[in-house]
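Input: a single structure, listed below in C-alpha cells.
All protein chains but one are shown at their positions in the complex.
Labels run A and B following the written order; every chain starts at residue 1.
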Amino acid sequence: MDFDTYVQMGGYAMNVWGSYGIGIVGYGALLAHALWRYDRLRVREKQAAKK
Amino acid sequence: MNGQCYLLKNWVYRSGFGDGLAAQTILFFVVSLCVAVFAIGSESELLIQVVPGLIWVLTLLSSLLGLPDLLNRDAQDGTLDDMVLSKHPLPMLMLIKIIAHWAATGLPLSIIAPAILYTMDGTRVFDPAFVLAGLLAGSLYFSALGLAASALVLQARRSFALYAVIVLPLSIPGLIFGAGSLSQQAQGLSGLGGFYLLTACAVLAVTLIPFASAWIVRMKVAS
Partner (left out) sequence: MLTKFANPARFEKLAKTILPVLSLLATLLLSLGLLDALLLSPPDYQQSETVRIMYLHVPSAWVAMATYAACGFAAMIFIIFKHTLAELFMRAALPVGALATIVCLATGMLWGKPMWGTWWVWDARLTSVLVLMFLYVGIIALMDAFDRPEQGGLAGAWLTTIGLINLPVIKYSVEWWNTLHQKSSITSFKRLMNPAIAPEMIRPLIVMSLGLTLYAAIVIIVRMRSEILARKLKIAEAV
C-alpha cells in the first residue's frame, strides 16, 4: 500500500483525519493550558516567597 | 396541616395574582405562539406538524419566567430564614413552592394550550384531553426543576442565564416524551408510552426535588 492511498482513507479522508485533528487539537490545547497555568502560578508563588 | 393549607393558598395567591405572574405567563405564551405562527406561515398542514412541539417548548420557556422571584425574594425579605426555622418540615414547604409556581404558570397554560391547538387542528388529529394531561404532568416536572434551579442559584452573583442553563438540559427528557407522545398521536399511534414515561419523570421530580432543595436551602441559609 503506497502513501497516497493510505492518506485518502478509502475516500473518507476528511472524516477520519478531521476526527483525529479535532481530538489532537482539543486534547492538546487542554493539556497545554493546564501546564501553562500551573507554570504561571509557580512563578507567582516564587515571587510571593521573595517578598 | 391547616397552616400548610393556608400557606399554599397564600403563596398561590401571591405568585399568581399578587405579582400578576399568571397573567404575564399567559401573555408571554400566547404572544410568542402567535409570533412563531406568523413566522412559519399559515399553511395549516405544516402548522399542525410544528405547533405541538412549539407548545411544549413555549410551556418550558414560560416556566422559567417566575423563577427569579421564587426563592430570591423570600431570601431578601427574610421569609426564607423563617421557613427554615418554622415548625413545618422544610421539604413540605418546598413542595408547596413547586405547586404555587406551577399553579401560576403550568396550570393556566395546560388549559389554554389544548384549546389553541384545538382551533388549529382542522382534521381532529389530537385528543384535547390527552394534550391537557400531558401538559399538566410536563409543566409540573418543569416547575419542580425550576425550584431546584432556584435553590441552586440562590445567592449567586449573576443568575438569570443560569436558570436556563440548569433547567433546560434536565428538562429534555420531559420535552422528548411529552412532545414525542403528541407526534406519535399525529401519526395515528396511541402515544401513551411517552405519556407514562413523562408522568414517571414528573412523579420522580416532585417527590425527590423538595428534599434536595430543602437541603440546599438549609445549607445556604446557614452559611
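The rule is simple: a residue touches a chain if its C-beta (ideal position, glycine included) is under 8 Å from a C-beta of that chain, and two chains touch if they have at least 3 such contacts.
In this text, all values refer to a predicted model and were calculated from it rather than measured experimentally.
Of the candidate positions B:37, B:57, B:125 or B:168, contact with the hidden chain is made by B:168. For the chain missing from the display, the contacting residue among B:51, B:93, B:148 or B:182 is B:148, taking the whole complex into account. In the full complex, chain A makes contact with the omitted chain through residues 6, 9-12, 14-16, 18-20, 22-23, 26-27, 30-31, 34-35, 37-38, 41-42, 44-45, 48.
The chain not displayed touches chain B at residues 148, 151-153, 155-159, 161-162, 165-166, 168-170, 172-173, 176, 212, 215-216, 219-220, 223.
Here is the rule we go by: only the chains that are shown with their structure count from here on.
One inter-chain figure worth recording: chain A and chain B are separated by 43 Å, centre to centre, where each centre is the mean of the chain's CA atoms.
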